[in-house]
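For this view, one protein chain was removed and the others were kept in their places.
Moving on, here comes subunit A:
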Amino acid sequence: MGDIRQSLLPRDVLSAAKELLYHLDIYICNLVQSGRQPPQVDSKTLDLIEEFILHAPKDRNASARRMSALQELQLLEIMCSCFQEQSRDTVRQLMFSALFGLQGNAADESRMALLGKLVSMAVAMGRVPILECAATWLQRTHRVYCVRLAQVLVDDYCSMVPGSVPTLQNIHSASPRFCCQFITAVTTLYDLTTEELTPPIELLQMIVSWIQEDPRLVLITFLNTPLTGSQPINSLDVTPLGGLVRWCVKAPLAYKTDKKQTPTHERSENVPEVGPLFSTLHLSVLQVLMLLPNILNEKGLFGRMGLLQLDSLAALTSELSRLLDQADKHAHASAADAHAAPQLALDRLAQALQVAKANGALLCSREDMRAICSRLPHNNLLQLVLSGPVMYYNNIHTPPLAFSPHAAHSPIASHPALPTHAAHSPIASHPALPTHAAHSPIASHPALPTHPAHSPHTPLAALPASHAPYPAQPFITGMPFPFRPNH
């Protein structure tokens, strides 16, 4: 296709671009028809695109030809209809990656600029094929660029033109895949670290309403992606769940500080409170997590693939701990109020961890969870979650055996001995071990108020050898849940 360059050169910018698109279309059609696997657009063609569509400078001394704003708009329209009219998904997809697949060169900036405008236009005009291509692009591209595309849309629709939010709202029905990827990108972009990185309220409302209406939306990409196991490195997460959890957990603190810093800011009257929005969002996230066991089982992935990664959660907990420290320093105003936000954040963290773990979205042991949460301050629910549930019927299953040697000891005596610092002990309990079902006899011991001096395992001689290390730990005997909430 390289030979058409000579015919393109004399043309004006717009018609050259048009001509090239036309040839590109034919070229890719032939490419697909030839059945070569994988269909690969050659580098000469890519060069032509950079030269005649993206107008990237070919070399340092040649100044690039530029398009006027009007010409650019015309080009975008042509591209829109080009994608719209192409009926074959493969061709459309190949064309989109030929045009916008990042090449790691100087032209990428122009590429991103044009892509941003094209997708924004597609959103405005409801061009589903382009949104679908963009969704794929968002799956394959480095997250930094994905975030940039998201930024463009947010700027265009949430910040620049007031009242244009409903247009963006429509992508939910136009292309759920794109919508899902958009949410992932947005949650990646806005990490609530600064005010700039706090999502605009319109965006937040929109996302909450999307997910509330259809919780499965956040799983669309995951559901539609064949699991090759080879996710491009540094691409976006396959679901926005991690980002959403981060939002919900950090929101009470992030918005808190935000408010404090700008008490006179005009964001008051007609702007709704974010609190309920995040509360709704958080519930939706938990509900999505509850959907997972079935989906994962269907895919045969239960226990094999976690949608939340421990390391990103670790990052979250450390951020949270930092925020809490900050909040602590600021918290001289009203003590009750200052207490509520951190507790809400910790409650949500605990809930997310527990529900994610219980539903196979988070593959780790309670041990791991304790580790990443070790620096967090006390929270009843978090402690409960980190220790795991008290096994239910252990009293029935292992009654006198467990009790008999210690029955003589005053069970109450052990309580005063509870050292509160033990809250930080990462090994408060073991019931959360993946194989805990097999250990039900062990699980019973938390409930046994045995004497501190006693090894809790004396009555459990039948335990497998693998558990031998436990008694050696600096274990607070008989009180595996010293940090249980004070009911």
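Just so we're on the same page, contacts are C-beta pairs under 8 Å (C-beta built on N, C-alpha and C of every residue); 3 or more make two chains touch, one makes a residue touch a chain; residues count from 1.
Definition applied: contacts and distances are computed from a predicted model.
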| item | value |
| --- | --- |
| Omitted chain (choose from "Integrator complex subunit 10", "Ras-related protein Rab-24", "Proteasome subunit beta" or "Large ribosomal subunit protein uL14m") - UniProt protein name | "Integrator complex subunit 10" |
| Full-complex contact with the absent chain, from A:46, A:223, A:315 or A:381 | A:381 |
| Listed residues A:200, A:306 or A:389, member touching the removed chain | A:389 |
| Subunit A residues that touch the omitted chain in the full complex | 275-276, 279-280, 282-283, 286-287, 290, 347-348, 350-351, 354-355, 357-359, 380-381, 384-385, 388-392, 446-447, 449, 479, 481, 484-485, 487 |
